[in-house]
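Shown here: the complex without one of its protein chains, the others still in place.
We call the chains A and B, going by the order they appear; numbering starts again at 1 in every chain.
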Amino acid sequence: MRLTGTGLASERGGRLIFEDVGFDLADGELLAITGPNGAGKSTLLRIVAGLLPATEGRVAAAPATDGPLYTFMHYLGHRDGLKGSLTVRENLVFWQKTADSDGGIDVLDALERVRLLHAVDMPAAFLSAGMRRRVAIARLLVVRRPIWLLDEPTSALDARSETELGELIAEHLGGGGLVLAATHLKLPVPVTKTLRLGSAP
Amino acid sequence: MKAFLAIVRQTITVSFRSGGGPLVGLIFFLSVVIVVPFGVGPDLNLLARIGPAIIWIGALLSTLLGLDRLFQDDRDDGSLDQIQLAGIPLELVVLAKAVGHWIATGLPLVVAAPIFALLLNLSPAALGILVLTLLIGTPALTLIGVIGGALMVAIRRGGMLVAVLVLPFAIPVLIFGVMSISAVILGPASSFGLPFMLLCATTLLALVVGPVAGAGAIRAARE
Partner (left out) sequence: MGITNTLANPTRFMSYSGKILPVTWALALVMILAGLYYAFPGSPPDYQMGEVVRLMYIHPQAAWLAMLTYVLMAIAALGTIIWRHPLADVLQKAAAPIGACFALLGLITGMLWGQPTWGTYWVWDARLTSFLILFIMFLGLIAIWATVDDPGRAARIAAILTLVGAVNIPIIYFSVQIWSTLHQPQGLLQGQTDEHFLPPMFLMLGGYTFLFISILLLRMRTEILGRRVRTMQLTSVTAEA
């Protein structure tokens, strides 16, 4: 699959955040979106995910997907999307059921990959920020989707988890996945393409 | 369908674990029912006449309780973003949340209403009708309230504002619900059929308008 964005612009509250932004991404490629605070990195990811309307431009896949494009995407945002009163397992099973998941890995296997098997029946509210982040990453595994949109994926993660996230991303790319990652830090995997937002050097 | 049921179940579970489930709503309901006789005096004949109205107002207020957080919590913890990517239409998401919220908070009100109604000296004949009208009417209240809950995502503050915005739309439900019961209490002079059918019609209308407007409100918040 090929994911392209053309002539994207975003205007919020009368302020132009960016304009004429484009990208072109093929299977197995990782696009790093960089830029200073307020350059619109998160905004761009939300536009790609369809969570924000773009003022101009469009995002398209080739060949055209069967069903809405966003059902082929995972979005890992600032907020982890976990219900504090539900256990880790309940949270993951819920996302497995709500998404049309075909071929995601088992919840327990996913938790093993993020080293949280011991916390499987713990309410998500008891977890630290980094652990919650890892549960959110496990969501990328229990539901299989080709496009990953990662917003500052390494935030709150310790060095070891960061390396492991790098391995997961590399595996996903190796399996023909696409990754768009917004970050101001160095990513733990080799970057294929870079998109720089904002005028500041 | 699997996704729909999963959302219903999750809404119920979360409501029981972190919102106190039906308990808070029931206590609030009971408080309203208890407070009114203090206000109007303990005249049992008067209470029997205005009893259905008190029950209905109590049910209305308890239904609105907690609706302002229904979607705001999802927005705050990021679930709302995730559910929009899940692939299930947003209208169905809103409907599923409404169903879950009604099972957790509306249904207990319907079950408790006949017991509370005894405090208001309602006749046994009226009790059955009361339960029936509540069973049909409270889903409409929840579905109307869900619009307000979804608007809160876009408005972002002011919990009381939801009540102000939603109350006018709940008035028809209140009118037809109370009219149906009054028809039974006051005898054959006024008819039961028409207001009851209007109540059913209102619920069906809310079943369509609620999810559509709620989904529209959540989309409106995308900015």
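Operating definition for what follows: a residue touches a chain if its C-beta (ideal position, glycine included) is under 8 Å from a C-beta of that chain, and two chains touch if they have at least 3 such contacts.
The model shown is predicted, which means the values in this text are computed figures rather than measured ones.
A.B. asks: Using the touch definition from the top, which of B:Leu5, B:Leu92 or B:Leu165 touches the missing chain?
C.D. replies: Answer from the full complex: B:Leu165 touches the omitted chain.
A.B. asks: Tell me which stretches of subunit B touch the chain missing from the display.
C.D. replies: Against the missing chain, subunit B presents residues 147, 151, 154-158, 161, 164-165, 167-169, 171, 205, 209, 213, 216-217, 219-221, 223.
Here is the rule we go by: only the chains that are shown with their structure count from here on.
A.B. asks: Write out the stretch or stretches of subunit A touching subunit B in their complex.
C.D. replies: 12, 49-53, 67-68, 70-71, 73-75, 77-86, 90, 94-95, 97-100, 139
A.B. asks: Looking at the complex, which residues from subunit B come into contact with subunit A?
C.D. replies: For subunit B paired with subunit A, touching residues are 2-3, 5-7, 10, 13-14, 17-18, 76-79, 81-88, 222-223.
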